[in-house]
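Of the protein chains in this complex, all but one are displayed in their positions.
Letters A, B and C mark the chains as written, and numbering starts fresh at 1 in each.
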Amino acid sequence: MKKIINKPNDVVSEMLMGMVKANPKLVYFKDLEVIASRVKEKKVGLVSGGGSGHEPAHAGYVGKGMLDAAVSGNVFASPSPDRVLKGIQEANTGEGVLLIIKNYSGDIMNFGMAKDLAEMEGIRVEAVVVKDDVAVKDSTYSTGRRGIAGTVFVHKVAGAKAAAGGSLDEVKRVAEKTIANVRSMGMAMTPCILPGVGKAGFTLGENEIEIGMGIHGEPGVERTCVKTAAQLAEILCGKILADYDFAGSECAVMINGLGATPLMELYILNNEVEKILKENNIKIYRTFVGNYMTSLEMAGCSVTLLKLDEELKELLDAPCDTPALKV
Amino acid sequence: MKKIINKPNDVVSEMLMGMVKANPKLVYFKDLEVIASRVKEKKVGLVSGGGSGHEPAHAGYVGKGMLDAAVSGNVFASPSPDRVLKGIQEANTGEGVLLIIKNYSGDIMNFGMAKDLAEMEGIRVEAVVVKDDVAVKDSTYSTGRRGIAGTVFVHKVAGAKAAAGGSLDEVKRVAEKTIANVRSMGMAMTPCILPGVGKAGFTLGENEIEIGMGIHGEPGVERTCVKTAAQLAEILCGKILADYDFAGSECAVMINGLGATPLMELYILNNEVEKILKENNIKIYRTFVGNYMTSLEMAGCSVTLLKLDEELKELLDAPCDTPALKV
Amino acid sequence: MVICITPKEYVEYIELVAKKIEENKDYISELDSITGDGDHWANMNMGFQKLLECKEELASMRLNEMFKKIGMLIMTTVGGSSGVLYGSAYINASKVILDKEQMDLQLLCRVLEAELNAIMDRGNAKPGFKTMIDALHPAVERLKNAIEKGLDGKTALIELKQGAIEGMNSTKNMEAVKGRACYQANKGVGHLDPGAVTMCYQIEVLVDYLCR
Partner (left out) sequence: MVICITPKEYVEYIELVAKKIEENKDYISELDSITGDGDHWANMNMGFQKLLECKEELASMRLNEMFKKIGMLIMTTVGGSSGVLYGSAYINASKVILDKEQMDLQLLCRVLEAELNAIMDRGNAKPGFKTMIDALHPAVERLKNAIEKGLDGKTALIELKQGAIEGMNSTKNMEAVKGRACYQANKGVGHLDPGAVTMCYQIEVLVDYLCR
C-alpha cells in the first residue's frame, strides 16, 4: 500500500487538521471529526457528512453559501451519532438545522439517531436523503438508490437558500426539489485501498471496467472491457436519460472524477457528454468538471445531471466560498 | 491502458474542447491548441504553456487575474512555435506580452522561436524561466533546474500585477522576484502512462517511491521505500530549506498532487509540513492544497514554498477567477 | 450448570471476542469486500480494541452501567452500520438489566432479546434481510424455547449457539434488502453476510466461555 499517511487509524483526524491549517475560515473539533465554519451567521444550519475517503466531500464544502458543518466517519464508515450531534450543535444558530444525508443505511441510522438526540436538546432538525445513483433500482422497501456526486448540488442549492435567509421548511423544500431532479451514473476502472485494510477489496482485469460501481466500491451493474470516452458517455448518459426525462430542459452537468482519474480525461468525457445532451435536446446551463465526490484513489468517474428551473438556476449561481467550490 | 479517451492522438484537442464547453469565458483555437480569455482587456498579456498532461496547468489558469492564453503541446511535449505564436497574438493588446516558461530545453527552444517570430510581427515579448525544482542542481551551463508547481505562483503574481495595470517591465520584475523566491521538491509513487505509448515508461516496486522525480517521470535523486507522511514532509522540506533560507520569513505553501493522489493524503502531508515550517520559524501566510500541476495519473506530490514580501503578499491575495484557481 | 455472569466475567468474554475478531481479519474483510464495502472487520476490530483499552474501567462498573458504557464506546468509536447497531443494542440491553449485579440464563435471554429488538428498530430491518439479525434472531428464539422447555443451562446455551450458526449460514442464500449488499446485482446471494458472521462469533465465544 503506497499512501502518504502515518498510522492508518489517524488518517481522518490528521487530514482534517491539515485541512483547517490550509483553510483558516474553518474550525476543527478533534475526536468528533467535525469541521465547521469559524464565523457563524444567524440562519438555517446545514450539516452533511458520511464516511471519509470521498474528499473534498464533505468538509471541503463547508463555508459561505454551502454547509455549516461536515461530519466525518472513518474511511467509508458512517460517522457515529455523537459526531453528527456535534455537527448539528455547531450548525445551529436557533433557526433549525437541515441534515443532508446520502442514502446508505449506515448514514441513515447514524444521522437518524443524532437527529433524535438533537431534538431531545430542543434543536429543530429536518433531514433529506439524496439518492441520485441510477445504477441502482429505487425501492421504498429496500435501502434503494445510493447518494453520490449529486449530493454536491444539494449542498449548493440548499446552502444558497439558507444563505438567502430561507426558513428551515424553505431550505428543505429546495433540497428536496434538487433531489427529485438530480440523477447520476458512474463507473470505475481501478479499485481503491482502505488505509486500515491495506489491500484492494476487489480486482479489475487489465482491460476491465465496472459500470455503476458505487463510491465505496460496491459492485456495479456490469463488468465490461475498456471503452472509448464516446462509448462511456453514451452508456452513462443513456442510463440517466432512460431514468428521468430531461428532454427540452435546462441542466447543470457535473463530470466528477473518483480520485485517480486525471482532469484531462474528465474534460474529454465532458466533450462527449455535451454532444449527447445536445442530441437529446437538453440545454446545458452550467458545467462542473473535477473531483467533487471521490473514492480514495479509485480511477473512474460519474456523470450527474440536474434539471433546473428558474429558482434552482438562481440558487446554483449564487456566490459560495468553500475550499472545494467557489462560485 | 485504462483511460477515458478516444484516439490517443486526439486527447489534447478533445480535452481543450471539453474544457471550453465547461468554461464559457474561455475560447479555444483548434489545431493550435491555444486557450485564451474570451474577453480582452487592455493590459500586459501573459502566456504560458508546455506539454499537456499537467492539467489543470496551464489552460486552467487562464482567466481574470492570471494568464491570458495557454498553449498546449502534445502530452509531455513542448508546443510548437506556431502554437506559441498564436498564444502571444491572442494575449497581445498592444502592451506587450510576458512568456512564463518552465525550464525544459524543449520549452525554451519552442517558446524562444515563437518569441523571435512574434517580435518579427512587431509584438514586444519578454520571457521568464521558472526553475523551482530543488531536486536538480542548478547550473548556468546545463539546462539546470526544472520548472514545476512553483510556476503556478508565478502565474498568480504576474497575473495580478498585469491586472493591476503594471507595465511589461513591472510584470516581468515581479515574475522574476517570484522565481527567485520559490522552491519546490516532489516525489512519485507510481508511474504514469502516455496515451500514445500505452505503457508506463518506468516501474516502481510494491514498496518503492522515488524522491525528486520530475513531472514527466524524469528520474529523481533517490529510490527508497515507502515513508510515513511525517518522514516525507521531513525529506521534501529538508531539501527545500537546505537550498534557500526561508527562516524568519513569511511563506506561501503549496501542497500539490500529481494526479492520482487523493486529497486526503495531501491534507495529511500539509499537516506535517506545517509542523516542520513552524519548527523552522517560518510563518505560513497562505496555503494551497490540491492538484495544481500534475503528471497524468501519477501518484505523488510536491511541496512548494514561496518567500513573501509585502508586494508579493498583495499580489497573491489579489482576486483571480480561473477554472482552476479562484482567489 | 448454573450461569452467572458478572461484569468481570463479561469483560473476560469481551477479551475473547476481541481475539477471535482479530484472528479473522482476512476472512471478514473479504466477506464485506464481496457483499459490502470491505470495512466490517476494521469496524468491529476498532470497537473491540477500544473496549479492551477500557477493560479495567468496565470491569469495575455495575452491570447495567457497563452495558450502557459498552454501547456508548462502540457507538462512538466504530461508526458505520455496525457501530450504531451494536451501540443501540447494548444501550437497550442495559435497560432490562436494571440493578441486577449479575446475569443468569433468564436475564441473558432477555438481554439478547433487547439487543435484537434495538437492532431491528434502528436498522428498520427484519429477519430474512441478510443482516446480523439473521444470526441473532434464531439464536434468541432457540434459547427462549429451551428455557421455556426447562432444558438445562448447558443444553440451552448449545441451542443458542446452534441457532446463531445456522442463522449465520442461512444468510448465504438470502438476498440483501438493507446494507450495502443490496446494491449488488445478485444482492449478495451465495455469500455469507459479514455482520451475521461476527454476530455469530460473539455468540459462539459467549457460549464456549460459559461452558468452559
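FYI, contacts are C-beta pairs under 8 Å (C-beta built on N, C-alpha and C of every residue); 3 or more make two chains touch, one makes a residue touch a chain.
Fair warning: this is a prediction, and the values are worked out from it, not measured in the lab.
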item: Chain not shown, its touching partners among those shown; value: B
item: Touching residue (missing chain; options B:186, B:214 or B:262); value: B:214
item: Touching residue (missing chain; options B:174, B:194 or B:269); value: B:194
item: Contact footprint on chain B, counting only the chain that is left out; value: 9, 51, 73-83, 104-106, 108-110, 112-113, 135-136, 141-143, 146, 194, 196-197, 201-202, 214, 216-219, 221
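Everything below uses one rule, namely that only the chains that are shown with their structure count from here on.
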item: Closest chain to global C-alpha mean, per-chain Cα centroids; value: A
item: Gap in Å, rounded to a whole number, between the CA centres of chain B and chain A; value: 29
item: Chain B and chain C: spacing of chain centres that average the CA atoms, whole Å; value: 54
item: Chain C: positions in contact with at least two other chains; value: none
item: Junction residues of chain B, two or more chains touched; value: none
